[in-house]
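To start, the structure itself, in structure tokens.
Entry: subunit A
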Amino acid sequence: MTGHADPPLLDLQEVSAHADGAERPLLDRVALTVVAGGVTAVVGPSGSGKTTLGLASLGASRNGVRLGGRALLAGTDLLGLSPARRPAARAGTAAHLPQHPETVLDPLRRAGGALTELAALGHPVRAARKAAARRVTALAGLDWEAVRRRFPHQLSGGQQQRLALASALVTGAELLVLDEPTSGLDPALAHALGRTVRALADGGAGVLLLSHDLRLVRETADRVLVLENGRVVDDGTAPDLLGTGAPLSADEPPAARHRATRELLAAEHGTGAAGRNTTPALAPGGGGVAATGVVVRRRSGDPLAGPVSLEFPPGSRTALLGPSGSGKTTFARVLAGLTTPTRGDVRFEGRPLPRRVDRRTAELRRVVQYVHQSSAESFEDHRPVLGQLAYTARLLRGLPEAEATAEAMEAAGALGLDEALLHRTPGRLSGGQLQRCALVRALTAQPALLVCDEVTSALDTVSRRRVLDALPRLLAPAGTALLFVSHDLPAVRALTTEAVLFDAGRCVRRGPVEEVLPAEGGPHGLSPAR
Partner candidate 1 sequence: GGDTKDGGGGDRFRAAFTAGGSQETLDPHVAPNFVDQARAKALYDTLATYTDDMSARARLAESWESDTSGTRWRIRLRTAEFHDGNPVTAKDVLHSYRRAADPATGSPSQVLLSAIDFDASRADGERSVLFVLKAPNFEFPTVLAGPGTEIIPDGTKDFREPIGSGPFTYVSFTPGGTARYRRWADHWDGAPHIAELEIVPANEESARLNALLSGQVHYAADMAGASVERLKKEGSTRLLTARRATAQQLLLRTGRKPFDDPRLVRAVQLGIDREALVRVALAGHGEVGNDLFGMGLRGYPEDLEPRERDVDEARKLVAEAGAEGLAVTVETSSVDAAWEPAAELMARQLREFGLRLTANTRASSTYFSEIKTKGVAAFNTTSTLPVSDFLQQRVRGGAARNQTQYASEEFDALLDRARTTRGEQERLGLLARAQKIARDGSGLLVWAFSDANDAVGPSVSGLRAAPPNSHDWARFDRVRVG
Partner candidate 2 sequence: MRAYLLRRSLLAVIQCLVVLVAVFAVGTLLPGDTADVLRGELGTPEQVAALRTQLGLDEPAWTRFGHWLGSLLTGHLGNSLTTGLPVGDDIGRRIGVTLLLGVPALVLVTVVAPLLGTVSGLREGSRTDRTLNTAAVVLHAVPEFVLGLLLVASVSLAAGLLPATAIGMDTAALIAQPAVLVLPVAVLTARHLCDLARQVRAGVAAGRHGPVAEHLRLLGTRERTVVLRHVLPGALGPAAQQFARCVEGLLGGAVLVESVFGFRGLGSGFVEAVQNRDLPQVQTYALLFAGTAVVVNLVGDLVAFRLAPRREVTA
């Protein structure tokens, strides 16, 4: 650990953030330091200002947000510099992993080239760049040869996440600001990432970790700050604040931790079994949505997924599990009619659905609804979210506008979203807020099958609890079947009865959740049985 004589790598003093038209500041005089060799974590409920803080610490802000205070990066006050001069101050010193990595990867550049170019920031010698790019790719958990020639859109969600991480690492920065680094990763990768972060810190880097993943924070952080409504409400070492991860003991003095911290910790455990209890009995005689013999290949003929045959009877709750890049999203997209299968089809009540969503009538579009993995990208950026949400019920169920809006608002409320939020444009919502909005949009269609692709990845423990609790209730009225694509095993346990395990595009195991999943607290991976 470094001595206190060194100035901290990052020193935020009285940093505030204000948005036009927001009644309270997004950040309220936040102070924090990150020292070389240390990991400072910021946790807090969704919308508490983590992302805003992460950006502010690098002297940046999203559209319409004004910053105040001082952000000293290696002694330089970034906020005191003109925006044009900030990049130079950051170059090679600080790097950022954004919460939505898919939006920041240049769609025109292949992964290898983009990484090598960024390596120039930390590696003046040209020859060293390629090697550095290779190294960080491995460090981020990707196979260099496999991704080198790929464009970002040819990568799975988790792979994009890791590529963005690699781009942050490759700059050789001393300070890393990581915003939800594990959100798209399977447990094994998340665990590996934790080790990587720790190793980096031990190697002398400073890390500012913004995350709702308490497990990751426990494994890596030296210091933890709890943020609520833009204010730091709790501050301490990781063990002090977050404990060991075991359920809170009832005899702990309440004063030891702030209410917000306790809420976060409380929500981490004891996921309500309510969802499973209300599962209606499977309707006999089939019905519902079924995929038969679905195969997806690339143009070049490489298989991406399949052959897979699965049924989703009304009211069923199925989990789709598998390591990152195993073809989960690909399969889910086939169900939704977003990816055309090379072979096989998707049927509803025995009749094949048109393969592409734009060929489906409103009636048929309602059958399968899909929540994108990159939910933040699935909104039109120039109009308020509420109007966008209301369209589902208007267009697919023919409700009048007022009714549709009320229904969307109600569902949003059930998922913990304030009405005020919904009147903003998507650019002014946090990652977790948008993710829930996307869920609302699909839910209000009251589909026969709802496909959720990683809908808890951006949620803190409290919000996640609310979602897991509310979801069964929201699905029940229409007898909607659920396909829950996720790396979040506790959530899977809480929500689903059946599970399907994917590996390399194939369905390698299926059955009741308890049989497919490893025991709770066991090894982090999902080792496919062969």
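By our rule, a residue touches a chain if its C-beta (ideal position, glycine included) is under 8 Å from a C-beta of that chain, and two chains touch if they have at least 3 such contacts; residues count from 1.
Selection criteria: all candidates are chains of the complex that A comes from, given by their letters.
Because the structure is predicted, anything quoted here is derived from the model rather than measured.
Asks: Check each candidate in turn (1 or 2) and state which touches subunit A within the complex.
Replies: 2
Asks: Quick check on the complex: what are the subunit A residues that touch candidate 2?
Replies: Within the complex, subunit A touches candidate 2 at residues 55, 58, 60, 84, 86-96, 98, 103-109, 117-118, 120-121, 151, 153, 167-168, 171, 173, 296-299, 301, 304, 330, 339-342.
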